[in-house]
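Presented below is the structure to which this report refers.
With one protein chain withheld, the remaining protein chains of the complex are depicted in position.
The letters A, B and C name the chains in turn, as written, and every chain counts its residues from 1.
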Amino acid sequence: MSTPKVQSFLSTRKEQLKNHGRLLIKCQDQPGIVSELSNFLHQHNANITESNQYSSNPEGGMFYMRIEYYAEDLPLKARFMEQEFKKIAAAYSMAYRFAYGNELKRAAIYVSKELYCLNELLWEWQNGELPMDVAVVISNHEDAREMVEALGIPFHYIPANKDIRAQVEAEQIRLMHAYNIDLLVLARYMQILTPNFIDHFESRIINIHHSFLPAFIGARPYERAFERGVKLIGATSHYVTNDLDEGPIIEQDIERVDHREDVASLKKIGRQIERRVLARAVKWHLEDRIIVQGNKTVVFH
Amino acid sequence: MSTPKVQSFLSTRKEQLKNHGRLLIKCQDQPGIVSELSNFLHQHNANITESNQYSSNPEGGMFYMRIEYYAEDLPLKARFMEQEFKKIAAAYSMAYRFAYGNELKRAAIYVSKELYCLNELLWEWQNGELPMDVAVVISNHEDAREMVEALGIPFHYIPANKDIRAQVEAEQIRLMHAYNIDLLVLARYMQILTPNFIDHFESRIINIHHSFLPAFIGARPYERAFERGVKLIGATSHYVTNDLDEGPIIEQDIERVDHREDVASLKKIGRQIERRVLARAVKWHLEDRIIVQGNKTVVFH
Amino acid sequence: MSTPKVQSFLSTRKEQLKNHGRLLIKCQDQPGIVSELSNFLHQHNANITESNQYSSNPEGGMFYMRIEYYAEDLPLKARFMEQEFKKIAAAYSMAYRFAYGNELKRAAIYVSKELYCLNELLWEWQNGELPMDVAVVISNHEDAREMVEALGIPFHYIPANKDIRAQVEAEQIRLMHAYNIDLLVLARYMQILTPNFIDHFESRIINIHHSFLPAFIGARPYERAFERGVKLIGATSHYVTNDLDEGPIIEQDIERVDHREDVASLKKIGRQIERRVLARAVKWHLEDRIIVQGNKTVVFH
Partner (left out) sequence: MSTPKVQSFLSTRKEQLKNHGRLLIKCQDQPGIVSELSNFLHQHNANITESNQYSSNPEGGMFYMRIEYYAEDLPLKARFMEQEFKKIAAAYSMAYRFAYGNELKRAAIYVSKELYCLNELLWEWQNGELPMDVAVVISNHEDAREMVEALGIPFHYIPANKDIRAQVEAEQIRLMHAYNIDLLVLARYMQILTPNFIDHFESRIINIHHSFLPAFIGARPYERAFERGVKLIGATSHYVTNDLDEGPIIEQDIERVDHREDVASLKKIGRQIERRVLARAVKWHLEDRIIVQGNKTVVFH
């Protein structure tokens, strides 16, 4: 699909979804929240089209809710609604967030030499499955340039190694701001990120790790899976925190393997898992289906 | 686990859940429903602990909702709440149903010679997974008697064949009323039920069919799966209607098979699928997670 | 990956596998077959590296075997071995086939407007997962041309409809011979093939059907799955015979769905299943892992 096709597709989608909004909240569980929220939306002539809630404990636990709603002329009244909502949020000490169907998140995809995860994301994006603007692709190798630029997406080659990490990350942070990035996807980007970098983008960096965490944290998981003789291999998509491979898990999946697999064939099987696990996690993030609480995620799907 | 243990377990469970209620509704989608329902519960000091909704189409489709709530002294005010709710139901032309944690559904299990589905249900029931009173087991064979009576459950042997179908069903209907049955589970009961029988228990008979419907409707599905050379076999649990194997599907599952399987081994593999598919469907029914609409089910889980 | 890269990759692979052979046999089960075959290979200094066998019934059933072997200088002696093997084959009335690692099958891929299956095949081919020469892509639409020609693969646009079927198929058969095709893959080619066409390529046409057969044979399976309210949807890859959707099944897979899915979302989920099911079936065919017997397949994997 050529670039103008993607642009046209995204424009159409934004127009179609311009009257659709989402509200995500998180607060201490307490009586009357649902009633309050549904009254608020009803008063603004917003009709609830999808609703999910979860309470970690009805007695004193945390309450999480995601509502999708439809309202005529939503773009004209969204800011007013947000203003009005502040009173409710204050009364219940809510953390909350509004999102709108016509505001696509702007994503940066980081990649190294292995391109299959990037491929999957761009493919699903072109199929309309991933509602985002792919604003830029960053790589410490040139391999992806041709494919990325063919889609009209800016590509930045930033060589990286541990000796120049500070200046590399400074340049990356500058680019993220220049491109006004909402989401960073590490699609097999094989460089360590420092706490300084990560702190700039809390709960906005999604990584794919090539094992079912917490098994095989760290390097060479397929090699270690082979050595351990596991009968399943997996992949995990998670938000990146300063603890390596310890951030909130968004999605995991596995495939069966047997004694005949060597490391190379484990990697081939693993690629298929990584592809789909990362694509699902990114999709759910883009659709605002994920609420992070501590080191865990609530995923409403 | 002995019978007094089961009784004691069920009593404890009813006591624990006595302040828990469920409300299921179905109506034309229209603005304000969620607001109305949540206000209603809030006014009666009922706190929503789980909520699911689904709209087949926000513009003129059907709206389905299931709410679990907690209210102090619920048994004392449940009938009053139901009375009060009638106004809302009328205003929105709702079909609706209340259910309570301390009112267990009364189930009859029908079985023939193959006992593995009955076994699974009784096992999961003893484990506390299936909140029901197993009021009676009906069979056209004596095989299950010993096991059933050992659990203190009444067992009725009613021989059946097509020549005596009318009188058999008359006796069965009589027993269902005598035992005050809410749910009939056909756990591999290998007799045809007539429309007359089925009409007595609409959306209250759950069957397990030993194929992934609509493949292999009717008799001998494993033999036909073998002949067709499928690479997956499955099982389907559904509500029974007058169209054989055509009722609303509740749950399906499959396992992989390969060319080495013969009919006997397909049946062995299939047993494991049937067991778990039927147990899940019964569990969801008992927890009031299923809303039937036309020939389909909405399952909130 | 650019075309020269693919060519270079395939050349390297053929060189690496030039001493690897495969022998597939099918005959009445009888004592001594394995002994005979293993002696034969041993006498020709061929070392068995993988071996699979299956007997439908040790007493008078059919016997199937697939052997992978390695022999120094295999290309120099392969024809001699084949000549020598004729005696064994005659003695046991075997149907048999030799295949060699350095002889890639030549494939034609047929496609219409939906390109995701074609995409998957070409991707996996570029990744080295599908050892074949993609000799030509045939389509009754122009959509795939750009992508296909960018990989250096000939693309033929042959408009098709039922009024011109005879001349279309004559042209297609001519092309298949011109390109010396061993395998036809129908990657969502939405035209009926006549018995005349199919007879030219027995057990060499692989189709992907978008349901778990035998459910939803024929047109519009996703629409019918939606109407039936199934909880699983699937896809089936099979060899094409003159009975529509009734040919020998090679592979099937499914995904769970629920009441929230509409036809459009079923199709999206289904695409992922179709992609992987077709890619697996093609891979197994290319690796000579499939033996067709009657309307069923033995798949050694």
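The criterion applied here is as follows: contacts are C-beta pairs under 8 Å (C-beta built on N, C-alpha and C of every residue); 3 or more make two chains touch, one makes a residue touch a chain.
Small disclaimer: the values here were computed from a predicted structure and weren't measured.
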Residue, one of A:17, A:89, A:147 or A:215, that touches the chain absent here: A:215
Footprint left on subunit B by the chain that the document does not show: 116, 119, 123, 127, 129, 146, 268, 271-272, 276
Chain not shown, touching residues in subunit A: 54, 212-216, 228-232, 234, 248-254, 258-260, 295-299
Residue ranges of subunit C at the interface with the undisplayed chain: 31-32, 34-35, 37-39, 41-42, 45, 47-53, 55, 58, 70
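One rule holds in what follows: only the chains that are shown with their structure count from here on.
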Joint neighbours of subunit B and subunit A, given as chain labels: C
Central subunit by CA centre of mass proxy: A
Numbering shared by both copies at the subunit C-subunit A contact, with half separating same from different: same
Inter-chain centre distance, subunit A versus subunit C - centres from mean C-alpha coordinates, in Å: 37
Geometric centre distance via CA averages, subunit C-subunit B, whole Å: 43
Multi-partner residues of subunit A (at least 2 other chains): none
